[in-house]
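The structure that follows is given in the form of structure tokens.
For this view, one protein chain was removed and the others were kept in their places.
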Amino acid sequence: MTIRVYYEDTDVGGVVYHSNYLNFCERARSELFFQSSRSPITLNGHFVVKEIKANYLKSAKFGDLLEVKTSLKNIKNASIVMHQRIFRGDELIFEMDVKLVHLNHKGEVALVPEEDKQFLIDMIGVLE
Amino acid sequence: MTIRVYYEDTDVGGVVYHSNYLNFCERARSELFFQSSRSPITLNGHFVVKEIKANYLKSAKFGDLLEVKTSLKNIKNASIVMHQRIFRGDELIFEMDVKLVHLNHKGEVALVPEEDKQFLIDMIGVLE
Amino acid sequence: MTIRVYYEDTDVGGVVYHSNYLNFCERARSELFFQSSRSPITLNGHFVVKEIKANYLKSAKFGDLLEVKTSLKNIKNASIVMHQRIFRGDELIFEMDVKLVHLNHKGEVALVPEEDKQFLIDMIGVLE
Partner (left out) sequence: MTIRVYYEDTDVGGVVYHSNYLNFCERARSELFFQSSRSPITLNGHFVVKEIKANYLKSAKFGDLLEVKTSLKNIKNASIVMHQRIFRGDELIFEMDVKLVHLNHKGEVALVPEEDKQFLIDMIGVLE
């Protein structure tokens, strides 16, 4: 998942506005599904962000080409933890752990469909 | 409707990113309703943007306090045209005409409820 | 220039938030330069949006793949007018004329460098 930094992503400090790295990571999570002709909105519901632990290591700038790498840290009945890193070339500029909870269409916590679970494990493995 | 310019609104050029003026105007349109304990989502539907004609006169900067002034130019059965201007103090920095169409919950063009029509006329008048 | 619609681009209405189409068009303008190993920030300055006339024809949805097509309508000493259209497949969903003015690093109107002018004409032609 390659992402270009455009004007809209930067701020007056001359670098990418801090919350946009979260957006880049979310694009990569959604694109996992889209690339396999699936939607991140599952039959039963969808995932929402529950916890984030993020480290900002370097600043990305206008015009930079960034790559987002996503791996699965943990998968449970109704939640998953992903580890996401953003690189500019070989340089790691951002990393975060994000815990997602699966909600049904009423907004209640709900089991991740078995098929989506398997899909995620096949796509991005389990690290630990 | 007073709006502060924050980091998120600016870009690497040091000024407000051009599309954010449209967001400021949308906040002002929504706030018209909220200020009167109503919602821009009406009983029958909601408004969507159909046309925009915008002029950028000056640049707003980080920390600026802006004021959005909204008036009604025209109101029809299923659409309205508003004129919106953004000021920094006495200085006009942006203006636009925006045509909004009223859609029902299926996404079809639908009459603006008479009560909402009257509400808008009472709140922001008709210029022409 | 192909653009995927992500969560961040949508709003509670279920479709792309209206000002984000302007962002998509700006990405396409910047990408014109990046694709040729140039920057939209020229040696002398950069372009800012002066006028926009936009028509919203259809709504784009989460997961849609959009294409932005850009052509040059007009080029003058210190300004250019581009015509930009956004398609979903064969379907035209948005179009706008955008007038850009070239500013130097002090923020004053400044000649578009001859080389950048030629570059734009070569890349996206002149319609009228």
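Read from first to last, the chains carry the letters A, B and C; within each, the first residue is number 1.
Simple rule for what comes next: a residue touches a chain if its C-beta (ideal position, glycine included) is under 8 Å from a C-beta of that chain, and two chains touch if they have at least 3 such contacts.
As the structure is a prediction and not an experimental result, all values here were calculated from the model.
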Interface with the undisplayed chain - residues on chain C: 7-8, 10-15, 17, 19, 61-62
Missing-partner contacts on chain A, residue numbers: 13, 15, 18-20, 22-23, 26, 46, 48-56, 59, 107
For chain B, the residues touching the chain missing from this view: 4, 6-8, 23, 26-27, 30-31, 34, 39-41, 62-63
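Note that only the chains that are shown with their structure count from here on.
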Top-ranked pair of chains - ranking by C-beta pairs in contact: B-C
Averaged-CA centre spacing for the pair chain B and chain A, given as whole angstrom: 33
Computed distance of Cα centres, chain C from chain B, in Å: 23
Length of the line joining the C-alpha centres of chain A and chain C, rounded to whole Å: 27
Shared interface positions of chain C, touching two or more other chains: 23, 26
